[in-house]
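What you see is part of a larger complex, with each chain still in position.
By written order: A, B, C and D. Residues from 1 in each chain.
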């Protein structure tokens, strides 16, 4: 029995608030239960130096947690003078995931910056960030088309992510903080929609408490696939509005 | 005529949302029109080294803008590796203002950290931050009393702030961004409620476009005094809930 | 009675030593009593990127205290790896004050860097820095005219600053360190000479110990105005040599 | 056909040179073909603050590449003033992998620091680092037992890692640089020996060029399992000397 009363495969209530702030080309507040992440997409002309002259675009991401998004206040990285390893790891993951979903050649010489700022953290912030950033990115790309900056939609398919894990020997989907804190295994899965199916973009599984077997890996993957299928439906619904 | 149709002395719609996030001891979203600042108050045991053994408390503040809280995305300070001069100046101001409102001896050996994160910036973020932080601070102090950490309320009076300025030769109150950008003079005033009256805690006036006269200073002060009087009423109303 | 035996409105002995060092385009040692600040003005071709192509000049400032300019040695900022908030705040103030005194369009595409290094600190270093930097700036501009880099003097008027404050309930002018340390209110005022009168460029008042009333603010302003009038005379006298 | 003429599942020649340098408690040069990583284990008394008083040990890791370990010289991180995201990600992975293999309670209040310095990089440096660090760690733990610092061996089982990937649609094991550079999918797998079997400690798969299917994931896992089985034999052989 999970703390929230959910079944093993059940996601937390999932909502997207588009246009949450007014300046960004895309601005989405995504909520997985109590986890709240503000994802904005900024369109800038030009590309990083290493891409100059290749007629391709680029996508980067930055991730940060507000100091009091967590139970205990954690120090601001601007005060510490550098971003920590966890932050860098997560923002590299977000950027990689969304780049995999976009045909950069169709994007042209633009850079899209995805900013994912965690307002409240209750587990699964990185997967929520990827999921919300996908919607913000869609909004930004749509705006570019309206402004004539793009001829066609460079997005190959929707991207979503979910965390799965083993807690007390049971495989479960979409862990909240108190589950995450005691999980034996923690796995994040990112998928892209391909026609009626889904393919894997990224899988990161870690044995926090105990190594896991091939069999457990398969169970976790099945849970993730099921959860992401539901998330894709929610993304589509909010984008149709 | 102001862009918003407001009169010279008229404030923008002002709202406070208490308990905006769930972990902090105080967590208030303050909105002056389109300017939105999340202010949290964190209570920590102990004081900085220079205060050890003096049986006094301390209050500090940190200020930050989300990258896309502004028209153009501005670089994240954690990525640049340091906080800029403007940020440091503002957070020093916020901390000084709130410390002036609290009897640190009554606070005991606790440190309260005020985090002011700008979600959307449309002028007056620093004065909004001070105004919102005062409410978050009250909530945190109230929680400390309930938990028996404080015997009496160390707050000497409410603190609020407003920006005033000279635009096109006219003195106006609570400037929004497009007014601020063209102001000849920009002034921030912080006051504390003292009985039925108000006293000044901080005044910072800068001739951005043209130096100002003694007479103009008096006009600006009167506008600020009037505006802050209204803000105190709003603070009291939301704190009574 | 003040420690130095001065009256409330009396300034400390004020001296300017021009050409204190030999390489800078302007180099002035300014002394307010025991406070000694070396102010140099450096002329460089070109402007920061954000001004390129606008046919305007720019003025910046940097401020620093020698480690043993103070009672207790304070750590060198180059060793700490960053400038502190107080330093940044002061150098932003100095630059803003002097920019307000110069017609940047007349300056042409030159940048003038004002370096204010405190050799000995006995209160009022930032106001001394502004006051001395104005003289150094005049020397540098004069040198530019002689070298044919300027057609006319871009300085709109002299700029000077003074600190005023409330100590033991009394308003006084030009506080030395032991007064400053116990002041209830501390205020820095920067003015520009305009014809026979003076206008305000910057006012920064802080209630260090107790909030201040409208009446006290007026008293402090009158003292500052009176003090700055005297300083303008001293600046003119030294510039005539 | 692979550039080296290897079959899909074939590892590169694998060698371990123990006692490669003389001061460290464990010092192993591991070579996977042309990839050469120096792994040292340093034993220090005490644990990080967050573990104090829990009667447990700790294991950390640091990873670095010599400037000319690569085709093009890459800038030294000490000169840039910070470790990059890739470095932090890898050293976090190494530490996590080895901690998973050790019973920290049996280790007692010691910290073991694993330094993995890449002398030459030809693909698979992070998996080589984990594999070599395991041998260095064993040597250091053995030294601690000889010195009476440990009562029993806290190592739960050998740990090894290998990279697998999809290149030109084919799944292959132990990619060298020119394979890695063009891989559609890149996956690193870390396993621990458990009796006659193996369990997964970490799996990180990324779709660099194209998303991958469930079926491809299974193929990659099988290759990794097979490769790691061979690596465990090599580790045991060298440790028996």
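Some points to look at:
Heads up, the rule we're going with is that a contact is a pair of C-beta atoms (placed from the backbone, for glycine too) under 8 Å apart; a residue touches a chain by one contact, two chains touch by 3 or more.
Keep in mind it's a predicted model, so treat the numbers as computed, not measured.
The complex in this file is a homo-oligomer whose displayed part has 4 chains and whose full count of copies is 6.
Just so we're on the same page, only the chains that are shown with their structure count from here on.
With angles rounded to a multiple of 5, the C-alpha fit of subunit B against subunit D returns 120 degrees of rotation. Put simply, the chain farthest from subunit C by mean CA position is D. Averaged C-alpha coordinates put the centre of subunit C at 59 Å from the centre of subunit D.
Centre-to-centre separation between subunit A and subunit C, using Cα means, comes to 51 Å.
Spacing of subunit B relative to subunit C, judged by their CA centroids, is 28 angstrom. The residues of subunit A that reach two or more other chains are 81-82, listed in rising order. Taken pairwise by the contact criterion, the protein chains link up end to end in a single open path, with no chain closing the loop. All chain pairs that touch, listed by label, are A-B, A-D, B-C. The residues of subunit A lying in touch with subunit B in their complex are 21-24, 27, 34, 36, 38, 40, 42, 44, 62, 64, 66-71, 73, 76-83, 87, 113, 115, 117, 119-120. Contact residues of subunit C toward subunit B in the complex are 82, 84-86, 88-89, 91-92, 96, 100, 187, 191-192, 194, 199-207, 211-214, 217, 221, 225.
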